[in-house]
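The complex appears here without one of its protein chains, the remainder shown in place.
To keep things simple, chains are lettered A, B, C, D, E and F as they appear, and every chain counts its residues starting from 1.
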Amino acid sequence: MFAQHLPVLPIILPLMAAPLCILLGRSHLAWLLATLVSALSFVISVDVLLTTLEQGVLSYAIGGWQPPWGIEIRIDTASAMILSAVTGISTLVLVYAKESIAKEVDPSQHTLFYTAHLLCLTGLSGILSTGDAFNLFVFLEISSLATYTLVSLGSDKRCLTAAFRYLVMGTIGATFILIGVGMLYMKTGTLNMIDLADRIAEFNGNRTLKTGLAFILVGVSIKLALFPLHMWLPPAYTHAPSAVSAFLASTATKVAVYVMVRFIFTIYGAEFVFHTMSMDILLLALAIVAIFKCSFMATVQSNVKTVLAYSSVAQIGYMILGISLVSSVGLMAGLLHIFNHALMKGALFMAVGAVLLRTGSVDIKAFQGLGKQMPLTMAAFTIAGLSIIGVPLTAGFVSKWYLVTAALEQQQWVIAMLVLLGSLLAIIYIGRILEAAYFKEPSELTAGKDIKEAPMLMLVPMWVLVIANIYFGIDTSLTLSAADTAAQLLTQSMTEIEAAQ
Amino acid sequence: MNIWSTLDPAQLINLTIVVPLIGAAFIALFSQQPNLREGVSIITAVVLFTLVLAVTDNTFSKLSMETTWVALFPGLEIAYSVEPLGVLFALVASFLWIITTIYSIGYMRGHNEENQTRFFFCFALSISTVMAICFSANLLTLFIFYELLTLSTYPLVTHAGTKEAKHGGRVYLGVLLSTSIVLFLLAILGTWVSAGTLNFTPGGVFTQAHSDSLVALLLVLFCYGIGKAALMPFHRWLPAAMVAPTPASSLLHAVAVVKAGVFSILKVVIYIFGIDNLSDIATTDVMLYIGTATVLLSSCVAMTKDSLKARLAYSTVSQLSYIVVGALLASSVAAAGASLHIATHAVGKITLFFCAGAIMVAAHKKNISEMVGLGRKMPITMIAFAIAALSIIGLPPMAGTWSKWYLMVGAVEADKMIIVVVLTISSLLNVAYLLPIPIKAFFNTPSGDQPAWSWSETKEAPLPSLIAIVVTTTACLWLFFYPQPLIDLINLIPDVSTELKGRP
Amino acid sequence: MAEIIDLVLLGMLAITAFNIIFIKDLFTVVMLFGIYSFLSALIFVNLDAVDVAFTEAAVGAGISTVLMLGTLALTGRKEKASSHKTILPLLVVCVTGAALIYGTLDMPLFGDPDNPAHQHVAPRYIEDSPQEIGIPNMVTSVLASYRAFDTLGETAVVFAAAIGVLSLLGLPKRDRATIQSGLKSHLVLRVVAKMIIPLIVLFALYVQFHGDYGPGGGFQAGVIAAAALILYALVFGLPMATHVVPPRVLKALAALGVLIYAGTGVVSLFLSANFLDYSVLAEDPVAGQHIGIIAIELGVGITVFAAMLCIFYAFAGQTERKNIQ
Amino acid sequence: MLVLSATCIAILSVMALALARALKADTVYDRILGVNMFGTKTALFIALMGFLSGRPDFLDIAIVYALINFLGMIAVLRFFEYTAGDENQEQEK
Amino acid sequence: MIEIISSVFLIVGAFFSLTGAVGIFKFPDFFTRVHAASVTDSISTILIIFGLILRTDFDLVAVKLLFILIFMLLTSPTASHALAKSARHGGLLTLAETRSDKKVGDD
Amino acid sequence: MSFIVDHYNYWIVVLLMMMGFYVVIAANNLVKKIVGLNIFQTSVFMMYISIGKVNGGSAPIAAEGITTYSNPLPHVLILTAIVVGVATTAVGLALVVRIKRAYGTVEENEFEDKEDLI
Partner (left out) sequence: MLLLAFGIISVALVLWLLHRMNNTDAEIQKLALNLSFIRYTMWLLGQVVLSSLTVTRLVWGSRKELKPTIGKLPVNKVPKKSRVLYANSITLTPGTLCIDIDNENVTIHALNEESLHSLKRGDMADKVPGENKGVS
């Protein structure tokens, strides 16, 4: 009965579950509801992904109003792929959160935590599903507001200033996007993405549209923490509760990257962005600087969460790099990395959260000797860390492989080499932590404490992600075909233009 | 001699990789019972060797052996296929693993090392990856196991857990990982993007259609990317890794790591570039001269080292470059010499390391200057040392003679007289830094300012170690007199031959 | 005439904004911000956006200003002079501004009926919505039916804000006027407030139910109703207000409103139509649309009222606490 | 129509004057006075504009203006009740 | 006819309104300015709203205008009063007090 | 000349936006930052509403005798955006209150100093 309504369900299920959580009142009921709803959304989005692989794009007219008059839900493979990752991670994080936030968040706020989490999920699903430029802004703001709340739930008071900075930057970003969308509307009279794409083609080189693009890109860059607009991210991820860091790091910024892809490839078209505006050079340069600067920053931090946060910014650099290579393979590598990075960062932050739970600290000193005390957690950390580095047989290798391949196809040897050099920095910052865990004696932070392995509810989601990391590093057929289909769809116009020339 | 003949030949490859892994699992399982643990180690090593013998047998009977594990990317799999060069390396590695295991038992017990389980465990793991490297069917598989080898030997290097060991480990890991990721992987990807395949193909994968500069660049990337070959200036990891316990060093230098490096270079040269095409590549000569320079320079450095292990390490750097030079000479004879050198240098160098370890265990000496007069107390060890040193130098009747001979012939064939000269000088340098050690040990007496050491406490090394030393020394001699099976094997390698070809 | 008014108002806006930059007294800044909101609402009226003006006046000048004052009461009203960073922000602003000016060069002429924006999607709303939806206010038609999904998102945003503020500040406890607070010495004020609050609530309900025909709707009604109770709380003190409308009820109401909205959409799912397609809610599609709009406007109104009041309670609870200490 | 326009302009200038007062004031109370005056005049102005544009059914907005203006005033007064204590304390220190 | 009356109302209302605005600049101290503001506020509101009412068809619009009028007449003096009271409590002195430093007429 | 007349509205709006934007990024006080944010957003709303204006048009509420209406779509969008704006403001101010409680100050450079000490 609901088969044709599936595209809209991942949005409205969490949206309706959020107020229900408040009405339920009890935090464990809220947890149960949130987890179930999230899992249901995950199942639905996987189904949708498989459907898009078979049938192509799914379109759903909200309210029965045909686009461009009404709002359209439009899910193609790229959206469905990231949607599956987001809902999947959300489910795992929720399972994980029960034990994690029990220590880090005040009990009176647990229900609010789950509500905010569901709202955030609603926003992210909405961004990924919608086919309307303004609707995207609305969902962006739902997720952002929920995110500010989630970040501010941290136990350290610095989470407040982090959340505030995030709020200010995020709002500036959103307002920039709003300005850009306004300019688009001004010139075209429509907000539907497909309709926009059709109409923009007439205006190649129009100054208003150029400015609109510039504002959208800057706005999205703030949201996705592209260097040098990333300053809000490290403190936010460092001081947020671990479950929140795990969720945000693996989903929120990735969804912003998706938004960028959407605007560049679907709405404006690669021709406009890269040819008329030459954005590829700028993005490329920023991506490279991001990779190096932030990887380097990650190597000198003592707080492991900050290390991972900087690493996230660097990894975003890889995704942008893939986009800026202006090729189907590059885009595919970027999309693939969005998906894979979600798996690894999720697992890493979960492991760090487990360490925080048991040792009470996330300083690198707290990790010393944990290889023996928390073997399962640290093993998970190790594997996910290897994935970040891009060691073969992990998911991270696959995306880096395609990234370098894409660069080489464009004869960009230097860039290919820089990507690989970036991995070296990853080795250093992950290696430092592993060295502490396996080759050092417990420091004064943990010495004499009886440190147990993390509880089951935390280990299971963590290991699910770790296994996913290995699985998608070895059996790449699903991710590759999805990313490839998605990239082909998105760059369709580009190849047509090339063919025409 | 093929006790596995009932088995599907393709399964043999899987077994060679899996058997050490199973062994490793059992080693971990029996961590509390040292005897059982070491028993398992030896049994695994022996089983593995029989497996490799079976593979050799099949190779001689021209049976093709291939297997595919998974397809990582479309058109790109983790796959194995047996070819003669890999078999040669596998033979050497699996044989020496047995010996090293026996030696380790004596060494580790005699030295009362900690974490012995971890040691044997990692040992088994690294042999497993070496086997995978030997039989890899494409560059991707080779790369993956190349990296795994680095990682699985890292705990061996830092085994001691001291600050120095950690520093050494960091250099080891840093150099090997960075070269392999930044250069080797880049080269692999470059090959993939331009040639469209990574499979090892006799005669090479590049065609005339590929731009010369690209191929030239790739060659440089490969040579430096395979950091385990210790081409200068990326040789620093080798001396740094000397902090490892001696059995580990011997494994690193003689068996697994460095040999994996030069093996990879040989394999890339033969199966990716093709020996015949090599001379057309612009950068071949450049790399060749870098190789010869490494030979000379590291020999010179070796002379300045007083620490025995450090001297041996630089000697290894020098000897590895022989193989690189042989590979790059673009001559089938030189390539054969290089291949043979893998085996001969392996037995020679492992003997030297065993001796060094034995001296450590028995006399607690590290520095050459302290070994004056040691020969009288440890005659077997020092005699073995002398024989192995001669083999390295390349004097008959030792195994090293043959490989050096072919190298020289190859250089002549390639019309590179300067290489011949350099090789000769280098052999002289070898004499200069290796021979003084046994001479001092046997013929010098301690001078006055040497601290007197109580000779009565010093005796020969523990029995297992001694057995190992004797076996490898015998091998050094044996290979001089009966090198034919190996040479036959080498002649099976496409484009490689010990016969001189007619000048074109 | 409209142009002159427009220009004068814009001029006043510029002056206000300019002063906000330099004035250090935050209290004045907040009051000027109120004026700014008022002025911009006037511009909205002048540019025919009456619904927007309605909202901006109620939200920007009303709720936002009250919240800002509440914050100032806790954080102090003087901005400290600081020497740091003026060049870089100025540079950023200049670059951004230059980009925008560059963008305006190709912009369609202001107010030209031939602009693309007026040619493509909007004509359908203007020409067909009175028949399709059956209500004269096109803004309400678009808001509640054509783009109902946006409005659902908007409701969720309000709900999210309430959740955020609650998690940050917490709700005050409902206690029966143990502490006298409010403007108790202002007798005149108390009496007048008592007289006008019912009027305001009545007005709010009028706006709620009249939104289909005139400016207004659920959102504006919710804000106005909340404003009535905020007024009550300001004059008579928070404990009194919490007694009239208990915080816990508000929390539930905020959730309920979202559920009503989304539930309306789900009902159409069950009637085998697309999400938020109201045509199936009654025999006649136009009547169905009307029912749907009333239902969702109710949802919006409830959520907005409850969320705004919740947020105010949370802030007021903080100031009360500070006063007690 | 002319009269309406004239009235509009008159009210507009009153608003401008009130704004000027709010910006340039001797005491805080003068400022508030200016703001209050501004608010009430704005409400009137909206009513006038409705008539000027021929759509007088937008008076609802004027009502909202009046209401919000009053609310704002009360909030300001309430604010003073709180901060007066603070300033005294600061002076004591 | 009605139009003329209405116009007169509007213009006079506007005049009072202006007077108030000038008053808040011209008067010497806060309390006197309150006089100017509050009194003219009331009268101008009454006049203008009545002027507008005369222009309607005496339908819902007129009712709304009346509503506005009542609302403003209730709130405007109240606000002025409350403000003056606050100012007084806040320690603001009248002009008379600052001039002569003694209270006048406190019998 | 007509160019100026046709665009003055946008230009002043841009000016307003930039003033708000300047306050956001230059202000040291968090409350002022929020005020700036509001000004910035409100100005953007004005830009949208300017897009929707049609000369000679009337408010988009159907009435007899009126044929030209302004474009209702930007109005709808901005209604939503205003709500988003106030929601952000509320959360932002709540954060400011908490920051004041935790750090004792709402001046950015002051609590930055305090964070360094931690």
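In this text, a residue touches a chain if its C-beta (ideal position, glycine included) is under 8 Å from a C-beta of that chain, and two chains touch if they have at least 3 such contacts.
Since we're looking at a predicted model, the values are computed, not measured.
Chemist: List the shown chains that the missing chain touches in the full complex.
Modeler: C, E
Chemist: Among C:Ile23, C:Leu109, C:Leu171 or C:Ile197, which residue is in touch with the absent chain?
Modeler: C:Ile197
Chemist: Please output the residues of chain C touching the missing chain, sorted low to high.
Modeler: 177, 185, 187-188, 190-192, 194-195, 197-198, 201-202, 205-206, 209, 232, 236, 240, 243-245
Chemist: Take the complete complex as the reference. Which residues in chain E touch the chain that isn't displayed?
Modeler: Its contact residues with the unshown chain are 16, 19-20, 22-23, 26-29, 31-32, 34-36, 38-40, 42-43, 46, 77-78, 80-81, 84-85, 88-89, 94-97, 103-107.
Here is the rule we use: only the chains that are shown with their structure count from here on.
Chemist: Determine which of the two chain pairs, C-D or C-F, is joined by the larger number of C-beta pairs in contact.
Modeler: Here the pair linked by more C-beta pairs in contact is C-F.
Chemist: Where the centre means the average of the CA atoms, what chain is farthest from chain F?
Modeler: B
Chemist: Counting only Cα atoms for the centres, state how far chain A is from chain E in Å.
Modeler: Chain A and chain E have C-alpha centres separated by 58 Å.
Chemist: How big is the gap, in whole Å, between where the Cα atoms of chain A centre and where those of chain F centre?
Modeler: It comes to 28 Å between the two C-alpha centres.
Chemist: From the C-alpha centre of chain B to that of chain F, how far is it in Å?
Modeler: Distance between chain centres: 69 Å.
Chemist: If I count partner chains per residue in chain A, which residues reach a count of at least 2?
Modeler: Expected reply: 134, 138, 141, 145, 148-149, 152, 179, 185-186, 191.
Chemist: Tell me, which residues of chain D touch at least two other chains?
Modeler: Correct list: 32, 53, 57-58, 60, 63, 67, 69-70, 74, 77, 81.
Chemist: Can you name every pair of chains that touch?
Modeler: All chain pairs meeting the touch criterion are A-B, A-C, A-F, C-D, C-E, C-F, D-E, D-F.
Chemist: Which of the residues in chain E come into contact with chain C in the complex?
Modeler: Those residues of chain E that touch chain C are 67, 71, 74-75, 78, 81-82, 85, 89.
Chemist: Help me check something: in the complex, which residues belonging to chain C touch chain F?
Modeler: It comes out as residues 6-7, 10-11, 13-14, 17-18, 20-21, 26, 29-30, 33, 36-37, 40, 43-44, 47-52, 55-56, 59-60, 63-64, 67-68, 70-72, 74-76, 79-80, 82, 84-86, 89-90, 92-94, 96-97, 100-101, 104, 107, 109-113, 115, 117-118, 121-122, 125-126, 130, 136-139, 141-143, 147, 150-151, 153-154, 157-158, 160-161, 164-165, 168-169, 213-215, 219, 304, 311, 314-315, 318.
Chemist: Would you mind writing out the residues of chain D in touch with chain F in their complex?
Modeler: Listed in rising order, the residues are 53-55, 57-58.
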